[in-house]
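The other protein chains are all here in position, but one chain of the complex has been omitted.
On to chain A.
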Amino acid sequence: MTADADFWSQIFNFTNYGELLVLLQNSIIAGAVLGVVGGLIGVFVMSRDMAFAVHGISELSFAGASAGLLFGVGVVEGSLVGSLVAAALIGLLGTRARDRNSIIAVLMPFGLGLGILCLALYPGRSANKFGLLTGQIVAVDNPRLGSLIAISIVVVVGLAVVWRPLMFASVDVDVASARGVPTRFLSLYFMLLLGLAVAVSVQVVGSLLVLSILVTPAAAALRLSSSPVLVPLLSSVFAVVSLVGGIMLALGGSVPISPYVTTISFLIYVVCRVIAALRKRHGNSGRTVDPLPARG
């Protein structure tokens, strides 16, 4: 019985919760900001079918962060450089989906290997090392929160500026290109924004779990709606709830923050799928009349 209580108090512990909340105020703000970024860019990750690219970029981001740690440049700077290099490579070399997937598959293990090498050579505490892969609950200090918010603003404003043509190019590249939308430029532009978004997400949830912020919330939102207004809105709400909720649950426990975030985000996805399945059974398809029997 006591062993059992110990186990649960490691995971959930709400003693002195008020004080902890104040201490980790920065983390919670960071989580909320990241949620908005992840939720918004996730919509394009889904419509451009780039979930695998997110994973690839995050491994290179891990390599960059490890190198930053080893050479004393800084984890944040290192992960930014790693992300941007990976995003640029994938954007430049992988214009077609098949090319892109093979380039990512080539880059990813190389990045992971490089990161592991840097960590092995790093003489410091091992808790820092593990945190790069699986996330960390270390308090986000003020300068770090500042840089995180600044990068997030760049991503959100950067997305807003190209929102419409980027959506056009994402769902219908041939027609968009025929209409004069600069599809190649947008593709590279988007990759760089994605690189920035991955780099900031890695700092909170770790490189292995970035997908839970950049893909799962958008995938869940797409189960519920196809409205170009509702999907980004829901996706951001889901991501914010996952991150802020995860951080708040993790506060007292001795477990890293990422399992809480990924679990909430996963549960939201499951609920959305169930709702979608129920709706389908009740024939709510957005059509005013039943479709004709002959379908092409």
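Of note:
Following the convention adopted for this analysis, a residue touches a chain if its C-beta (ideal position, glycine included) is under 8 Å from a C-beta of that chain, and two chains touch if they have at least 3 such contacts; residues count from 1.
Definition applied: contacts and distances are computed from a predicted model.
Of "Deoxyribose-phosphate aldolase", "ABC transporter ATP-binding protein", "Long-chain acyl-CoA synthetase" or "Aldehyde dehydrogenase", only "ABC transporter ATP-binding protein" is the UniProt protein name of the chain excluded from the display. In the complete assembly, the contact with the undisplayed chain comes from A:F168, out of A:F168, A:F190 or A:Y269. Interface residues of chain A facing the missing partner chain: 43, 46-47, 49, 160-165, 167-168, 171-172, 174-181, 219, 221-222, 225-228, 231-232, 285-289, 291, 294-296.
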